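Just below is one structure, and these are the notes that go with it.
Here the complex is missing a single protein chain, while all its other protein chains stay put.
Chains here go by letter, A and B, matching the order in which they are written, and residues are numbered from 1 within each.
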Amino acid sequence: MHNKSVAELSRELESGKVSSVELAQQFLDRIKQQDGQFNSFISVTEDQALTDAKAADEQRAAGNATPWTGIPFAHKDIFCTSGVRTTCGSRMLENFVPPYNATVTENFRKAGAVCLGKTNMDEFAMGSSNESSHFGPVTNPWGLSKGEKRVPGGSSGGSAAAVAARLVPAATATDTGGSIRQPAALCGVTGLKPTYGRVSRYGMIAFASSLDQGGAMARTAEDNALMLNVMAGFDPKDSTSVDRAVPDYTATLNEPLKGLRIGLPKEYFSDQLSPAMEEQVRSAVKEYEKLGATVQEVSLPNAKLAIAAYYVIAPAEASANLSRFDGVRYGYRCEDPKDLMDLYTRTRAEGFGTEVKRRILVGTYALSAGYFDAYYLKAQKVRRLIQQDFINAFKEVDVLMSPTTPSPAFAQGEKTSDPVTMYLEDIFTIAVNLAGVPAMSVPAGFVDGLPVGLQIIGNYFDEARLLNAAHQFQQVTDWHQREPQ
Amino acid sequence: MTISREDIEKVAVLARIRVDDEQVSALENDLGNILDLVDQLSAADTDAVEPLAHPLDAVQRLRPDEVTETNQREAFQAIAPATENGLYLVPRVIE
Partner (left out) sequence: MQWDIVIGLEIHVQLATQTKIFSGSSTAYGAEPNTQANAVDLAMPGTLPVPNEQAFRYAVMFGLAVNAEIERRSVFERKNYFYPDLPKGYQTTQLERPIVGPGHVDIDLANGETKRVRIHHAHLEEDAGKSLHEDFHGMTGVDLNRAGTPLVEVVTEPDMNNAEEAVAFAKKLHSLVTSLGICDGDMSQGSMRFDVNISLKPKGSDTLGTRTETKNLNSFRFMEQAIAHEVERQMDILEDGGVIVQETRLYNGDRDESRSMRSKEEANDYRYFPCPDLLPVEIDDAFIEQARSRLPELPDARKARFKEQYGLNDYDAGLLSGDAKLSAFFEEAVSHGKDAKLTANWIQGEFSARLNAEEKTVTESPITGAQLGDLIVRIADNTVSSSGAKKVFESLWSGESDNVDAIIDAQGLKQVSDTGELEKMVDEVLAGMPDQVAQYQNEDDPKKRKKMLGGFMGPLMKASKGQGNPKLFNEILVKKLGG
């Protein structure tokens, strides 16, 4: 059962071959037996899961099943879950049990899905390796058999590792600068970052509000479509969510790709990319040509500035978003504060990890008097240039394709000494968040036994086309079916 | 771009994060490197470019003025570090 996709499990449940409770128990057992080596979960909610599974079985018996009724899955520990600890990977929220649900959490509950637990992540989603988690690093299932401890990517590294290791068939994730696509690529799974505003951010703990977007992680594009069907939609509680009809994303998965116009941004096939990686990506593009797509080179001339703009905008927003963690109303509070200043400075020094503090300080600096114009305003202007690049590109092509990452999964500890080296890991993914367009990462081969991701970028609200392109690719390739040993 | 120890200490106060001398030294290096990365921005020609705050060119929706929330003090204060008589407690604030 653990090798089946959400779509397949849904059919098994419908046919009565297995019950929700049995399914939940099987996956819970796998987590118990195996997650010691990955550390992909921060919390496993066995009792709640079995209660929910029982309710799902009853709902199915009553004839009220949705495709998600009784399907086990996991939430990234950034989505608030009422009554279940939500840590955001931080000591600051180590014991935080919200009395409310995120809208995404609520949507999965309403669909009858069974949440098995909360997955590990970089602290406050700040990281590309899952090494900044207060709950310890996550180990990539790939490479373990060779005794290598590699990163799963981040910040949604727990979700990616759990899906790759078949501990859950699907997991939610979030993406601010690549945090879905990069771990999906490094763990050999399929991930989707929707258009900004497509999925509600309510109850999803904020990192950078104008960039954060919740999305999907599973082994297949079809499962991504099933997830987006549940996640997408207007939410009156999120001013930035978009009031726009949600199509059935599974309905168009089988459209033929003949005539699909693919653009290859020349800036993303630069010398930062190893020849081995490039070869894998180019051969994936060849598959698309076989499916009837046409390929042309395009240019995103300002893409090279994306990292610089991002590392102003994201920390600036984060510096304000994380001010609420002050030890007053919830979360960590330092011992015996002697005065108010001591309460604030010690709570925040002790409650936040190094990378989070670093970004808060950078953001505070960029917004401070005398630097605002040179940093923040300048970055926002560059952001518009980057957006315009995408708008121009989509006048000529339907989708853009590139590698998701410059290299496959690196070893734990390899990039922790220098933050900038780590930041460059997201060199191909960050521009997408600045523009707000949707993008996926799809398994597209291996280099040295490690998965390679193909990034597919679409125009605003063109998720259905991305999912269609990814699904058709998965009909003719089996990279996404490969299982780590 | 270098960032001085004084700048780091000032910013740390603004951000209410205690940093010791050793951390300031590490931050001097790390933040300096990050700011070097960020300084690539200055090369961009952005004359006549409007800043982009949001990826979508949308306008704000307004909510009708109707009470939708009920008293949930008990639930919220159950997760608070220190409360008394329904109030959140903090070290004495001197006005």
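Methods note: contacts are C-beta pairs under 8 Å (C-beta built on N, C-alpha and C of every residue); 3 or more make two chains touch, one makes a residue touch a chain.
Remember, predicted model here, so these are calculated numbers, not experimental data.
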Of B:Q23, B:Q40 or B:Q77, the residue touching the omitted chain is B:Q77
Contact residue for the chain not shown (choose from A:A320, A:A349, A:L424 or A:V447): A:A320
Contacting the left-out chain: of A:D238, A:E355 or A:D398, that is A:D238
Pick out the residues on subunit A that sit against the missing chain. 79-80, 86, 88, 93, 96, 98-100, 102, 201-206, 208-210, 236-240, 316-317, 319-320, 323-326, 328-330, 340, 344, 364, 367-369, 372, 376
Subunit B residues that touch the omitted chain in the full complex: 10, 13-14, 16, 53-54, 58-69, 71-73, 76-77, 82, 84-95
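The rule is short, and it goes like this: only the chains that are shown with their structure count from here on.
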Just the number, please: Cα centre separation of subunit A and subunit B in whole Å. 23
Can you name the residues of subunit B that touch subunit A in the complex? 3, 7-8, 10-19, 27, 30-31, 33-44, 46, 49-56, 58, 60-61, 63, 72, 75-76, 78-82, 88, 90-93
Along subunit A, where are the residues that touch subunit B in the complex? 96-99, 196-197, 210, 236, 239-240, 242-243, 302, 304-305, 307-309, 311-312, 319, 323, 326-331, 333, 337-346, 348-349, 352, 357-358, 360-362, 364-366, 368, 374-375, 377-385, 387, 418-420, 423, 434-437, 460
